[in-house]
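A single protein chain has been omitted; all remaining protein chains appear in their positions.
All chains are identified by letter, namely A, B and C, in their written order; residue positions are counted from 1 within each chain.
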Amino acid sequence: MHKIINDPVHGFITIKDELIYQIIAHPDYQRLRRIKQMALAYLVYPGAVHTRLHHSLGAYHLMTLALNELRLKGTDISDEEFQAAQLAILLHDIGHGPFSHALEHSLVDMHHEELSLMIMERLNKQFNGQLDMARAIFKGTYPKRFLHQLVSSQLDVDRLDYLARDSFFTGVSEGVIGYDRIIKMLCVKDDQLLIEEKGIHSAENFLIARRLMYMQVYMHKTVLSSELMLVNILKRAKELSRTGQKLFATPALDFFLNHESDRLAFEKDEQCLKYFLELDDSDINAAIKVWSRSGDVILSDLCERLLSRKLFKVVFSDQPDRDLFAQLKNQIQVQLNLDDKDLHYYLMQEVSSNQTYHAENERIRILFKNGTELDISEVDHSLIHAGLWYQ
Amino acid sequence: MHKIINDPVHGFITIKDELIYQIIAHPDYQRLRRIKQMALAYLVYPGAVHTRLHHSLGAYHLMTLALNELRLKGTDISDEEFQAAQLAILLHDIGHGPFSHALEHSLVDMHHEELSLMIMERLNKQFNGQLDMARAIFKGTYPKRFLHQLVSSQLDVDRLDYLARDSFFTGVSEGVIGYDRIIKMLCVKDDQLLIEEKGIHSAENFLIARRLMYMQVYMHKTVLSSELMLVNILKRAKELSRTGQKLFATPALDFFLNHESDRLAFEKDEQCLKYFLELDDSDINAAIKVWSRSGDVILSDLCERLLSRKLFKVVFSDQPDRDLFAQLKNQIQVQLNLDDKDLHYYLMQEVSSNQTYHAENERIRILFKNGTELDISEVDHSLIHAGLWYQ
Amino acid sequence: MHKIINDPVHGFITIKDELIYQIIAHPDYQRLRRIKQMALAYLVYPGAVHTRLHHSLGAYHLMTLALNELRLKGTDISDEEFQAAQLAILLHDIGHGPFSHALEHSLVDMHHEELSLMIMERLNKQFNGQLDMARAIFKGTYPKRFLHQLVSSQLDVDRLDYLARDSFFTGVSEGVIGYDRIIKMLCVKDDQLLIEEKGIHSAENFLIARRLMYMQVYMHKTVLSSELMLVNILKRAKELSRTGQKLFATPALDFFLNHESDRLAFEKDEQCLKYFLELDDSDINAAIKVWSRSGDVILSDLCERLLSRKLFKVVFSDQPDRDLFAQLKNQIQVQLNLDDKDLHYYLMQEVSSNQTYHAENERIRILFKNGTELDISEVDHSLIHAGLWYQ
Partner (left out) sequence: MHKIINDPVHGFITIKDELIYQIIAHPDYQRLRRIKQMALAYLVYPGAVHTRLHHSLGAYHLMTLALNELRLKGTDISDEEFQAAQLAILLHDIGHGPFSHALEHSLVDMHHEELSLMIMERLNKQFNGQLDMARAIFKGTYPKRFLHQLVSSQLDVDRLDYLARDSFFTGVSEGVIGYDRIIKMLCVKDDQLLIEEKGIHSAENFLIARRLMYMQVYMHKTVLSSELMLVNILKRAKELSRTGQKLFATPALDFFLNHESDRLAFEKDEQCLKYFLELDDSDINAAIKVWSRSGDVILSDLCERLLSRKLFKVVFSDQPDRDLFAQLKNQIQVQLNLDDKDLHYYLMQEVSSNQTYHAENERIRILFKNGTELDISEVDHSLIHAGLWYQ
C-alpha cells in the first residue's frame, strides 16, 4: 500500500495504511467530494470551490506530520494511536451536509459533530471495531489528551489546514500562515499540546490570519447574504412541503423537507441517517433551479435572486437598530405586498461573531526554554493581549 | 465601474467596463459557475474542481494583458476592438454543458463552439447588437486576424489560461508555464500573431508542458475511465427514456433525455436552447445518485460504480487488439449475463490523442531580430522538431 | 526602449524610459549590486543575500503600478511627474554603504538618506538637471505631497517592496503581505495618499507582518549580535589606523579608516564621495579575512569570531540590568585580560526598537465610502489600536 495524492496546497499526500485507504474509498467518505468546504463563498471568491474531502485529506496529512514531529521529540505514540489519530481527523467532518456550515440546522436539525460521531459509529460496525480508538480520540475520552487537542483545540490540524487551504483557494494572502513551522514547534508536556518559545510569532500570525480571514472572507457581506438566502429558501421549501405542496426534490431531499431531523428522529428512524448520507450540494443546486420556476412567489423569487446573484443587502451594527428595522419592514411590506408572517424571508437579524481567541475557553500555551509555560495572551510584547482580544 | 476579483492564479482580475460587467452578471454566464472545468478529473486530482467561469475570467484577464502589451508595441487596436476581443474570450466557452468536454455530443448532440455562437447571438439581441464585433472576432470573420488568433490558435490566451489554471489546481508542476513571459513576447506583424525570438524557450516549454499535462492529467487512465462511464450512463438513460421508462430528472435533463438535440433541433425548437441554459453539473450529479437505485440493472450498476469509484479498467495500445477484445467480451458476457446489444456499456474502444502541435494545421511563428520569421519547428536547436511531433 | 528583467518576487520588471535605463546602467547605481539588503541576516537566513539594487528595482516596479492605479482613479499625474517619482524611488537607497544599516555611522559618519541626496545631486549634474523634480519629490519639497508619500511614509512602496522581498528571500511566511491588493486600494484625496475602506485588512496585515518581521528577523539575536560585532571590528580598525598602524585595506576603505567622514568632511573634500562610491561589501569582507590574521589581539579575535560564526550573546531586557552588566564586566576582564578602555569591544548596551506604527508621527489614513477619513488606529474593530501599539 503506497498511494500518492497531488495536493496543490501541501504537495503530496501519502497513504500507506490499508485501513485508512479503505475508509477513504468508502462511499460515505467519497460523498465529501460533492460538498464544498466554503459553501457559497465562491460567489465572491471564484476559486473557493474546494471540497470537504480535500480539506480532510489535508488535515490528515498535517496530522501525520505532527505525529512524526512529536515522536521525534520523544513523545510516546504507539502505532495504534498514530493510526487512530489519523482516522479521527480524516473523519472529523464526515457529518457535514450540503453547503457545510451554511445549512447546518436548516436542512437537518443536528450539529455536524454529532453527525460525524454517528457516522463514525456506523463505520465502526462495518469495520469490526477498528475505529474504537479513533472515536475515543475524537470525543476526547481517550486518556492521552494531546491527541484530542491535535484534532480539536485552538491550534489543531483542522484549523491549520482550513486556513492554509481557504487562503490558497481564495487567493487572499492575508490568510497565509506558516503551518509547517507551527507543526515543527509543537511539543507535548504533561499530556498538553504546547508551542515552543521559538514558534510564538508563527502562532500569533496564525491567530491574526484567522481573524483577518473572518473579516475578509468568512463574514464577507455578500457571502453572509447569499448563505442567509439559502437558509430561507430551505425554510420556505419545508414550510410549503409540510402544508402538502409537492416540490421537485431528490428522494433524500424530499425526506428532509417532510420529516423531523433532530437527534431524536435520527435515533428513532434509521432512514434519517441513510438519507442524510445520500445528500450533497447537487441535491440543493438542482432543486433551486427547478424551484426558481415554482408557483410559490416567495420560493421562486428567492431562488431566482440567488441564481442571478441579486442578493439581499447586509448591514453590520454593534447593537440592534430598531428604527432601521422598522423602516425596512414598512418598505418591504409596501413593495412586496407580503403577509406579516412571511416578512422574515426578506428581513432578518443575525448575530455574527469572530471567534479568534477566547482566552477563557481554550488556550495556546507557550513552552519557554527555561521550562515555564504561559498562555500566549500573557506573554510580554506579544501581539495577542487580553485587552485586545476580549473586547 | 471598478471591480476587483481575487484569483489565486493571476492575482487580481479587474473589470472596468460596464458592458463586460453586465455580461459577467448575466445568468447565462453565471451558469458557468456550476460547470467544472475538468469534469471528473477531481477523482484523481482532488483540487481540480475549478469552474468554467473561473477559467473564462482568467482568459479575459490574459487577453487584457496581451492587448495592452501589443498596443505598447505599436499595434493599432481601437477601444472598440479592445472591448470586443475581451468579450469574445469571456464568452468563448459559454456553450459548454455539464462536465464540459466529457459529455459533449452525449447529452446534447452539438459541439460546444456552435453552442457558444448560438448563445452569443441570443445575448447580442438582448444587448442590442453590442456583441457584433465580438462575434466576428470569435468566428474569425473580423478583418484583423490577429484578434481571432488571440482567442483561438496554437498560442491563444485560452490555452495559456487553462494550462496555468489546471496545473495550479491539480498541483502538477510539470504543467507550469511562463504565461506572463509569453504574453510579453507577443507581437503582431502583417496581421499575424508572432512570438519574439527571446520568447522561443517559453513557447517550447509551453508546448511541452501541454504534452505532459495530456499524458499525466487529461489522458490519465482513471480520468478517461470515469468519463467514459459517465457517457455510458447518459446513453443508457436516454435509451431507457426513449423506450418510455420514466427516470428521475430535472425538467431540463428530462428534456434532453427525450428529445433530439442536434443542430437541426436547436434551430427548429427554441426550447432546446432554453433548457440547455438551465443545465449544469448538478442536474447530472443529482440524477446519478437517484439512478443508482433505479430498477434497470445496467443503469444502477454503472451509477453505483461511478459513485463509489469502482471504475472500469483502461488499456492503451497503439493498434486495436482484437484478441484481447474478444477475450474480454466473453468474460463479461459470462460474468454479467448481458445481452449482446448491451455489451457496449461495459466494453468499448476509443481513440485518444494528444494534440500538442501539428505543424500542418496551426503554427507558432517566431519573429527574429533580423525580421525573418520561422515556424517554431524549423528553428535550429529547438526542442520541437517536426521529426518528434509528427510521429 | 523596452527591457524586461526577471524578478522572482514581482514577476517581470519593465523599463521603457531611456533616462531611467541610463540611471540603472550608471556605475553608481550598479554598485548597489554588491551591497546586501539585509547585511548579515544571511548568517541566520541563508537565502537573505539579495541586494540593494534588486530592492530598489522592485520598489521602482511597485511605484509604476501605484502611479498607474492612481491615474486610473483620476488623480492627475503628468508624464514628467510619473518619471520623476520613478527616479526618486529608484535612487532612494543609492546612499547606502557596505552592509546597509548595519554599518551606518560606523564606517562613514553620515545618514544614508543624506548621502542619497548628495549622490542624486552629483548625478543631476551629469544628467543636466533632468533629476530636479525627482530630487524635490525625494526631499518632500515638491508641491504634490502624495508623490513624496509614495516614496516615504507609513505605507510607501519602499516598505511594500522590502517586506515582500525580505519575506521571500528569508522564507519567513509571517512576513507575507498582499502588496498588490494594497496598491489597488491606494487613492489620493486632498493631496493625501489614502487607503480605500476595502483595503483596511490588507493594511492591518501589512503593519502586523512588519512587526512580526522585526521580531523574527530584523531583531533576531544572532543577526543583532553579528552586526554589533561588525561595528566593533570597524571601530577597532579605525582606532588602530589612527594610531598609525597600517592595516590591509582597499584604497577606499583605507581612506575612511583614516579620515573624518561627517557631513562637514563630505562638503569640504570631494574625495569623500568619490571613495564612498567605490565601497561595497567586498571591501569589508576581504579585509575581515586578512585582519583575522592581524597582530592586534582584539581585531584578529573579533574577525576570527565573526568568520567562524562564534558570536557574542545577546540578552534583551526592558531596562538596563546593572547587576548583570557589572558581573559580565568582571568575568570578561578576568578571562580576556583586557584594558578597561577596550572592554567596550566585548560588552555593550544598545537600544533596539520596533518601529511598526507610531500614530503620532505618520499615519495610515482610511477613506470610507461615505467620504469620511480615519486614522487606521481609530477604526472600530481594527486590530491596530493605539492602546496596543503605543505601549
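Heads up, the rule we're going with is that a contact is a pair of C-beta atoms (placed from the backbone, for glycine too) under 8 Å apart; a residue touches a chain by one contact, two chains touch by 3 or more.
No experiment lies behind these values; they were computed from the predicted model shown.
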item: Partners of the unshown chain among those that are drawn; value: A, B, C
item: Selected from B:I15, B:L212 or B:I364 as touching the chain missing from the view; value: B:L212
item: Residue among A:H55, A:H112 or A:R181 touching the omitted chain; value: A:R181
item: From C:V172, C:L257, C:I364 or C:V379, residue that would touch the chain that is not displayed; value: C:V172
item: Sole residue of C:H2, C:R33 or C:K268 that reaches the chain not shown, by the stated touch rule; value: C:R33
item: Contacts of subunit B with the absent chain, listed as residue ranges; value: 172-174, 176-178, 181, 201-202, 204-205, 208-209, 211-212, 215-216, 318, 380-381, 383, 385, 387-388
item: Contacts of subunit C with the absent chain, listed as residue ranges; value: 5-9, 11, 25, 27, 30, 33-34, 42-43, 45-47, 49-51, 53-54, 57, 168-172, 248, 250-252, 278, 280-283, 285-286, 289-290, 293, 307-309
item: Subunit A, residues in touch with the chain not shown (by the definition above); value: 2, 4, 11-12, 14, 16, 72-73, 180-181, 184
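Criterion: only the chains that are shown with their structure count from here on.
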item: Centre-to-centre distance between subunit C and subunit B (centres being mean Cα positions), rounded to whole Å; value: 49
item: Whole-Å gap between the CA centroids of subunit A and subunit C; value: 44
item: Subunit B: positions in contact with at least two other chains; value: 11
